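The structure follows.
All protein chains but one are shown in place.
Right after this comes chain A.
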Amino acid sequence: MDFDDDYYSGGEEEDQMLYTDDDTDAEDFDFIDNASDSSELALSNRHHVRNYTVLSESDIRQRQEDDITKISTVLSISKVAASILLRHYNWNVGKIHDEWFADEEKVRSTVGLLENPVMEYKDASEATCGICFDTYPSGEMLDAGCGHPFCSSCWAGYVSIAINDGPGCLLLRCPDPSCCAAVGQDMINLLASGEEKEKYCGYFTRSYIEDNRKTKWCPAPGCDYAVDFCGGRGGGGGYDVTCHCSCSFCWNCTEEAHRPVDCDTVAKWILKNCAESENMNWILANSKPCPKCKRPIEKNQGCMHMTCTPPCKYEFCWLCLGPWTDHGQTTGGFYACNRYEEAKADKEFQEAEQQREIIKNSLERYYHYYERWATNQSSRQKALADLQQMQTVHLEKLSDLQCQPESQLKFITEAWLQIVECRRVLKWTYAYGYYLPEEEKAKREFFEYLQGEAEAALERLHQCAEKELEVYLNVKDPETDFNCFRTKLSGLTSVTKTFFENLVKALENGLSDVNAHAASN
């Protein structure tokens, strides 16, 4: 099983990018994402499958510049006017074209691009500022193309307040309340302070991402990249995207990448995990209500003598919920409560007890899935750290120890990338499993079979990459059986990949192959 032939027919440049480029991680992860893409398998050229683009701040600026140039050329308007239009139309170039050529007049008046000033003051020697009401030589006055004159100091104040008020400054209009003339970037550059200009530019860049339906910011904290998503849901690619910062997330719901599980299930699961609702259930399952004030009482000691929290402070028996004062000689002593048996016969009490059992069981079921979900999550984190360590330290060391060029050790990185990706998928299949209805027995069985096979393969792979590799990192002489190890790890990587591809495919098909599976068994 030769990895290089399988995966790297894409071309030389990919090989070089893997270990030298800053984008190493991103490229690697997106490789895995697409490689596990069941439909196309993405072997020949994965870039054809990728349906999104990661945008850096300079990419965004470049795209804005391109759009502005395009609009200004086609509509024969200034670049300032073009950017005002684009802002108003949420960077929708097509819509601007359509509406402009359908009714230029209307577009101009809604956006505030006046062709001629509504009044003239430049001919007179003086004019009165509409804000401070002082009179200045006309030459010192400014207007937004509409002819409403304001002095530069009032303009500066007006612009400053708008910019400090937030992104609304991008749609700033002439201060005259009856006037719709837009205040463009040329005015801002003339009037705003350096800091304000920077703020304005920041809003301008952000508007391209935030007002555009095809683009979103990467949700990773502190990450400045955005993602332009051009694919639909079709093609089995899902919404998972990987940012240059190595954060994989779902473009649709911006939660972490969760293929093959759908966004709704993920949202439900995350809500479920939300501590508050769960704690409530936990309290319900582990506590009984105080017989007097009905607030839940948690039993965290062996003793049956319960005292409710203030202000209630009611003392009662955990077993029978009767008042503790009744638990003297008559009841056979405090710690041998004989009323428990009596109470058990009481139907109402029995029902309450049953109810608690049901809740408890449902929690135990939840905890089964949650525990595995969370364990795979932390296992993935660990694998990511190990991968990092591998790329920065161990590969070099191994290369020296085993007298192998690092390019020959790619199979190790590939194994770790596969582990990281599989942990992610496996984790989400536990959320899927939790919501798979119990009564769909055949589906459950099929699902658990696929999940089990995949999980077993992954454990073998993870173990081999973690434990067996260590041996070769701690020896002096080149091991003769290193090639055997290479074959084994590459083989496990490939096998695991296949199992997970099958699992992903099956879940994305809603386990519709269940009948074929049942028949073959």
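Heads up, the rule we're going with is that contacts are C-beta pairs under 8 Å (C-beta built on N, C-alpha and C of every residue); 3 or more make two chains touch, one makes a residue touch a chain; residues count from 1.
The rule is short, and it goes like this: contacts and distances are computed from a predicted model.
Asks: Looking only at the UniProt record of the hidden chain, which name from "Ras-related protein Rab-30", "E2 ubiquitin-conjugating enzyme", "3-methyl-2-oxobutanoate dehydrogenase (2-methylpropanoyl-transferring)" or "DnaJ domain-containing protein" is the right one?
Replies: Its UniProt record gives the name "E2 ubiquitin-conjugating enzyme".
Asks: Based on the whole complex, identify which of A:Y89, A:Y158 or A:Y430 touches the chain you can't see.
Replies: A:Y158
Asks: Among A:V74, A:V93, A:I131 or A:L436, which one touches the chain that has been omitted from the display?
Replies: If we include the chain that is not displayed, A:I131 is the one touching it.
Asks: Which residue among A:P175, A:P260 or A:G433 touches the omitted chain?
Replies: Looking across A:P175, A:P260 or A:G433, the contact with the absent chain belongs to A:P175.
Asks: I need the residue numbers on chain A that touch the omitted chain, in ascending order.
Replies: 130-134, 153-154, 157-158, 161, 175-177
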